[in-house]
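With one protein chain withheld, the remaining protein chains of the complex are depicted in position.
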């Protein structure tokens, strides 16, 4: 059982802090939590909302079936009351006008004014919600200090306590066991992964929804001894990251699609100079500026073939908060092992979503270092032709050898060449790195059974909704006609095809489920396996598909296919 | 019968002018001519060469089987003598040292010094070549003035006359009928197409091998009343072109892959603002700086999916000089008709190659103008939802209506929106333009018979070599096992699939023939038709495949397949 | 209700998405006033911007508008003016847009001197992306990214424009509307590229450069300032200390792009010129 809470208000009303406090309290109470954020591209006003869903079992995504609405303005009610279950509640201030029998008007503002600060109304409401969920009021005390300026802590504690008195327990949700888990946003999980991987240099230009990565890294700059530099533009950002990596420190840049567009040329620079590089694209709807604060998965085809010419690259799509941490670490190691650019595809949905996860483990953490030339050689070749395609990488400053990189085609020593023969050798050498890379690709995760009638394929953040959808669809039993499984890709380019072709061989229909308009993974699958997705479920309005939407879509497809 | 002449020397020795004069003389003599240029990325020194091939029948591409070498330095001989036919000739200065029985040492330098200018040695050699080919010496007189500064004309005329005396006729090639045809480079053919299409504004940043387009347009700037502006970078270039187009004049930008990389973001700007735009990418080998003065076809996949988000675009690959003119005109009209960006893919091979073509015709030339809103409407919607997806386009300055464009998602009036409903409508509207566009795609040209055993597929500049290869391969007869046809795409994205699937259905094997390392069109074909290319002929050393290389490759494949 | 910007009769303004109290609210009516007082027709005005809070201005006034990419306001603006010189082209956008992402276009379009006007809402912060340092943020300014304080020297846009060769360079303050309207009118009327850097408080993210701090420090240039004297302009531009001079630092006429360009000077606007097909035929013939 999960409970789904929506907190809505105008930008600037502080719903973000209220949500951050509440989700942490819920986690401290042991619940699994998944929070999604829906912001407008403005600083004040407009309508923003946050949905916090919690329960005793893992929660993978959001849903539109609301149990409780905390409305900081009237618009929140009119926009969302239709999604509220019949026995749901709308918590709002007593002055709120709304025609809904589920309204629970409370003196939130009055209390906060009495306490001496009208801005603590949110905390009053948090107290009320805690009461409604039957949580112990003490749970708030250790949480508040992490989100509030010291001087405001005690007044907010009082506010919570006052709010607690306003209501009685209404829901009783069995507790989970997440007290000792983490709760954090996707952007922070990724940033943490980079730090764990030994990141030393991050250059970026602010761009929603990627800025959170830069902000978190900057916050930890002195704690971890890393340099975070705001570049004058994204071209500078990626070229800086390449320069730092060339000079021997782990480096990364991050942006959204528009900034990635400006990084395209330098991606090829990393390719031809064989400089390890990690680039994050936190996707949002395009084209161009598009919908800056919303979500989409429409950069896949773009990033797999971005930049002139041909060179190996790895693209990893982030499915959930675990990926955001562990795949980021892996990205740094693969970038180093193959001396290639690795692109991490995240999106606004994941970036701004917070989730409860088991504390990240550093136990199996290894950090690869550049392959070195043999000790005894005298003639060091940075771009030595090797069977693996990977050549020794000496860092400038090494007293044994000098090292030269060039964006022009070059010979084994890194000197410019126009020789057709050397050109062939160099292209082949670089491309050979794909052989090794392909061998260590991770196959997509299977949700459901290997044998299924309908195989859903998705990638990245579609993981959570697909997880929910498969569970619902197979309530009717896995092994009846029209039963469903899903494959969700994280390693996505080069496309790992083994598990897909194996399972697809037995399925009657493949349906790609994507947050874009053209069905991009279906195209990749067709190209690299010949398999055709017979149907698609696509969404591109900037709002992430829910499990229920997938369920409804698949039921319709099933009706037609199995009528 | 064709004769194949190579002129070689160091950069700065003037082989370019000599070749330009010679090819024009040959055309004036009635021959079909095809000239290719092989330059190093340096201004002086190194080794450059030009190959002029001519004959009585149309010549579509180059070949490595040389009949005559004009060597302005010794390196030319050592590098190319192996390609010279046994009864070929090496024309060189008397002082040249080389061990080759085919040497024809002549006092080129001595004569030019005697004439008073050591730089006319090339013209002396031209005279000699004219004699060897049995051309009338008068043919040079009308040609020289177009390539030389007035004060040097007469001395060069004398030089040609002197050179003429040095040799006797050796080849007798039946004449063609090209006296009244044009001979021009690919870059100029494209520029001419743009001018014919009504180009008014061209912004670009110099980049080999695209600079010739800008230079020719600049040269004609006052003649045709157009503005050619050198931008500070490629980002500025494309954003200028978009601004000019928005303001109502036909505009274009051009570059090579590296510059295109910087234009990627603005491609999406044209997409979402629905501003007509023509962008030329004259391809060269990548990644990054790569081989700046050489050829490749490795930007196809890049340009078909460049830029974040999704929007319709058209990609046209240039097959030959006719395409460079007529497809450019068509590109402007389709850009206007669908209000989309159109990308023209050329490459260094075509850009620098000169060819004889029938004079371009302006007879069927139409120039589309923006669709206008109905006269009687009062509420003008720039982005009106229409069935075709195309909306009326008013130009700023129109006293009836104001017009607003935004890179953010917008409503029918061009105002920023975050509405999910409007977002869906707008994506759908834009994407609907593809329906119309797809209906007017041109199918690939078929070389050979519809029924074939082996179907070669190529695109763009692979046309000439494929034309030659199919002719040679089918000398053995079209209808025997292993007979070959070729499909060569010009409209390439969206991929026209009708003719391909029709012919492929009957072929035993499809072989993609491309100037790149990864077989890019094979990927597109697989994705959009499911057809797999069983074999590939790929080259990526910066030098264009010849017909013979294709023939050899196909023969090998045939041996294996039909042993 | 006409909320769709089809008002071709007058420069109406529309509902904005700015924060209540933002300095942008003072600038928009000044623009409206300047345009109205200059008797321009809305349909002959093209407002161009990149992306940012200030860059939304073209969405809020009834004129033609083009909001392009972040940092890329100037290239389409000058190209539109080249295409059709009858348009009054005004770029109105943020300082991050103009000097940060768009810095290269800034210096090179000063070189071109196309007759456009460039109003920069300089709030010394990235507003729309929630408060990172901008090219004009002061040393030590703490933000969510500059967590230990900005360590990069701020640009001085007025001085930079002078050094790059601009013929009209001014600074204004959103809080002095009278001066701002006048400078805006002068800038629009100036034949060539005109820069007005407008100090604009961002109440949401810039707690350092507040309305009060500007108000206390801005100081209009006195009558003794001779805007045709380059060295006076440089001196005023490099003035450091408590006072921030405002006004027109420099104004001299220089040949514009249009007057220097053989196809544009003394000709009808490019959009009205047509190339006779016979000229194309000549070119075709030249290759025969």
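We call the chains A, B and C, going by the order they appear; numbering starts again at 1 in every chain.
Following the convention adopted for this analysis, a residue touches a chain if its C-beta (ideal position, glycine included) is under 8 Å from a C-beta of that chain, and two chains touch if they have at least 3 such contacts.
None of these values were measured; they are calculated from a predicted model.
Across the entire complex, the residue among A:44, A:170, A:200 or A:438 in touch with the chain not shown is A:200.
Here one chain is not drawn; of B:95, B:146 or B:222, the residue touching it is B:222. Touch with the chain omitted from the figure is made, among A:246, A:459 or A:489, by A:246. Among A:407, A:490 or A:546, the one in contact with the hidden chain is A:407. When you scan A:57, A:398, A:476 or A:559 for touch with the missing chain, the hit is A:398.
Residues of subunit A in contact with the chain left out of this view: 146, 180-184, 188, 192, 195-196, 198, 200-201, 203, 220-227, 229, 231-233, 235-237, 239-244, 246-249, 251, 265-266, 269, 273, 359-360, 362, 365, 378-381, 395-408, 413-416.
Panel shows subunit B; residues 12, 40-46, 205-208, 211, 214-215, 218-219, 221-222, 228, 230, 232-233, 258, 288-289, 292 of it touch the chain omitted from the view.
The chain not shown here touches subunit C at positions 100-104, 107-108, 110-113, 135, 148, 151-156, 159-160, 162-165, 230, 234, 238, 254, 257, 260-262.
The working rule: only the chains that are shown with their structure count from here on.
Averaged Cα coordinates give subunit A a centre that lies 37 Å from the centre of subunit C. One simple way to say how far apart two chains are is to compare their mean CA positions; for subunit B and subunit C this gives 41 Å. Centroids of subunit A and subunit B (each the mean of its C-alpha atoms) stand 43 Å apart.
Multi-chain contact residues, meaning those touching two or more other chains, occur in subunit C at positions 17, 51, 69. Residue numbers of subunit B whose C-beta contacts span two or more other chains: 235, 265, 269, 273, 406-408.
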